[in-house]
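Every protein chain except one is present and positioned as in the full complex.
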Amino acid sequence: EEDFNAEEIQKDEGFSCVVVVDNLPVIGIEKYEKLLGVLKKIFSQIGEVHEDGLYMPVDEQTKKTKGFAFIEFANPDQAKIARQQAEGYKLDKSHTFKCNLLKEVEDMSATPEEYKEPELKDFVRKDNLYSWMLDARGRDQFAVRYQDMTEIHWNDPKTGTSEDVYSRSFWTESYVQWSPQGTMLATVHRQGAQVWGGEEFSRIQRFGHSKVQLIDFSPCEKYLVSYSSQESPNPREGPMAVFNVSDLKSGQTLRSFKGKLSDFMVAGGEHKAPGVEGALQWPLFKWCQGNDDKYFARLARNKSGKTMISVYETPEMGLLEKKSLQMEHIVDFHWSPTQALMCVYQAASPDGNQPARVSLVEIPSRSEIKSKNLFSVKDVTVHWHPDGTYLALQVSRFTKSGKTSYNGFEFFRVGERNTPMEVLELEKKQEKIVSFAWEPKGHRFAIVHGDGARPDVSFYTMQDGQKGQIKHLGTLHGRPVTSLHWSPQGKFLIIAGLKGLNGQLEFFNVNDMDTMAINEHFMCTNVDWDPTGRYVATSVTSVHQMENGYIVWSFLGQQLYKVNRDRFFQFLWRPRMPLDLGKDKENEIQKNLKKYSKRFEAEDETLKSQADVEKMEERKNMETEWADFLESKKKVFEEIREEHEA
Amino acid sequence: QEHKRILARKVIIERRKEEYEQMLQEKEKEEESRRIQLEQLRAEEEKKRLQTESVRREEERIRREMEEQEAEETRALMEAAKIRGQKFEDGEKVDKVQLRQQAIQEQIKERQEQARKLGRLSKSMDHFERAKREEQISMLMELHEK
């Protein structure tokens, strides 16, 4: 759905629809609306100006306009015409319009001249890319995108709001994406992708890739994969795809994969004719986690149409040991979240001689450390624990008649010697499994199961006493739930009934098996925890027409602030680079926490009283202004009365 | 003549006899109907009695059940109160309303305690995170210098 929105914006709000008008009078705020009205009148005669498509940047310091404006038209042709017609238009004696298409301006700035290059790099080096992690009050950032705006904010619950960091209109042509460790923000443009960072969100790097659609970072932020597809010039052939793997530091493309899009759409066990496998999986290239971006892999087919996994090695970008892992009927594979180990799921062979199979394969040795055959399988869903300690397989099997199916779970204890396996069957096997979710930093998991509108939520632990077995902890009956959202710290969980269920949110404490709060964010579509598990944001994105915007809550379920934004597209917490202080240091902090607390509480108190003082002052100013206004009106009235009486 | 008289007498006697029988019959009939009426009356009275009896018994049962339930509730409330540490004398008369009030108060207190606990947890989580971030600053500066 998000992609669809991205597409729409790309069409609607492409830079080629925007005309930049220069040489306008520099005016104060009080005349802003008036000049805007004049511009609108002039340009509406030429073409269809986009609703809210007029914008004059204002200088923060002088509170005056900067002497130019952006005007967005319904389509690129109108923009071109407007540019020609309005070029040289005399607004008055001293102001003659100078017009450009924003696209041209962007192109100009996107091709920096030779001599500028070293200066730019120097600037980037000076700018501390980690500055956002040094916030004195330990706050986190988030990005939001709505209409044509992209904004970066500090989440500032201590003042009951958020603080602006940076904002820019038309920053991206489709969507934005943080790098996995939060160092930079990527924007997507017709000419390619760009990444931005540092205190001022200056450009760090550009990646030329015409008509790029999707991008993906490697986990350690060394590489960027970009993808585009395009109709083939030969109408009988399907679309062509290009995947570039680029070096983030230099911006150089290190390897390109090109070919028919259908050749990259590999999924499913049976041999299918090219192009009938459905959608492209993204990311197509899956990065091995926690290994310094050493390997990335994709599902492919060999010349005879059999599935295989191609593993590539960085920085050379070649096929690992020059050959792929040949395994038949692969449906999908998943890297462990923490090590060079992949879980491969192969479907049963069509002739029925070979059952479905799930195996754990180590890279680069390619040795299989564990595997299991599964019979009468309909489908398998793979759930890695975020710590890579457990692997859960949600297996749906056909009954003997083959007409119905039932569900069960298979567990691999990857973190333990010899990878022991365990089976879990639900009491009612026929029940639908709505959702499965591992507790991060823990050993519990939750399952939503049931067929009606109000299914049950069951909790289990992988660590039952000394036995180290799965144990049922409890079940919540009849919840209006569509998805579960664990805090990144574990322990707390939001049981959410999104979209059709009106956005009911149950804030649940799993340690005490206690409901802390039940709230509603009407029509809520997304639930996103901040990286620390202290706060959580819920949002209604433009998949719904109304109620667009977001709410930030404490993990206890207290609403901290709500922001309404029409045409709201994205809410993205800025990820935080994991920095390990070491167990000793953490224990020391825990031991001295009282000392820290005292200081932090004092800081928060000061902040609060300061905010109060500022607010009071602001109000006082408004009251004085008003009193002056009324006084001036009295005079006007007196004048009129005198005139009337005379 | 005599014969005639005798005949007439016979007829009279016959008639009297008949009349008598008839009277007897009627009397019997009357008695019968009175008996039936009486029986009906009695049956009705019996029915009424049974009905009131069953109503009474039903009421009794409900009352007993209510009492039992009351006692049960009181017992449960007492149990809960005992868990909280309240002591009761043997045979002490306890006021259920008061007990319930206490239980509600206790529940509110528990909720408040829970909220306080979570508030403390929230603070310590926040402070731990902020402390860790402070300690990470030197690491970040090193990273930046690289």
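Labels for the chains are A and B, by order of writing; each one numbers its residues from 1.
Basically, a residue touches a chain if its C-beta (ideal position, glycine included) is under 8 Å from a C-beta of that chain, and two chains touch if they have at least 3 such contacts.
The criterion applied here is as follows: contacts and distances are computed from a predicted model.
Among the names given as "ER membrane protein complex subunit 6", "Eukaryotic translation initiation factor 3 subunit I", "Prenyltransferase alpha-alpha toroid domain-containing protein" or "GPI ethanolamine phosphate transferase 3", UniProt records the absent chain under the name "Eukaryotic translation initiation factor 3 subunit I".
Put simply, the missing chain touches A once the whole complex is considered.
Although one chain is not drawn, the whole complex shows that of A:E33, A:E60, A:D92 or A:D164 it is A:E33 that touches it. Shown as candidates are A:E87, A:D247, A:D379 or A:E547; the residue that touches the absent chain is A:E547.
Counting over the whole complex, subunit A has residues 30, 33-34, 37, 51-52, 502, 522-523, 545-547, 564, 619, 622-623, 626, 629-630, 633, 636-637, 640, 644 touching the chain that is not drawn.
Definition applied: only the chains that are shown with their structure count from here on.
Subunit A and subunit B have centres, each the mean of its CA atoms, that are 61 Å apart. Touching subunit B in their complex are the following residues of subunit A: 128-130, 133-135, 137-138, 489, 509, 514, 516, 532-534, 554-556, 579, 581, 585-586, 589-590, 592-593, 596-597, 600-601. Here subunit B touches subunit A in the complex through residues 114, 118-119, 122-137, 139-140, 143-144, going by the rule given at the top.
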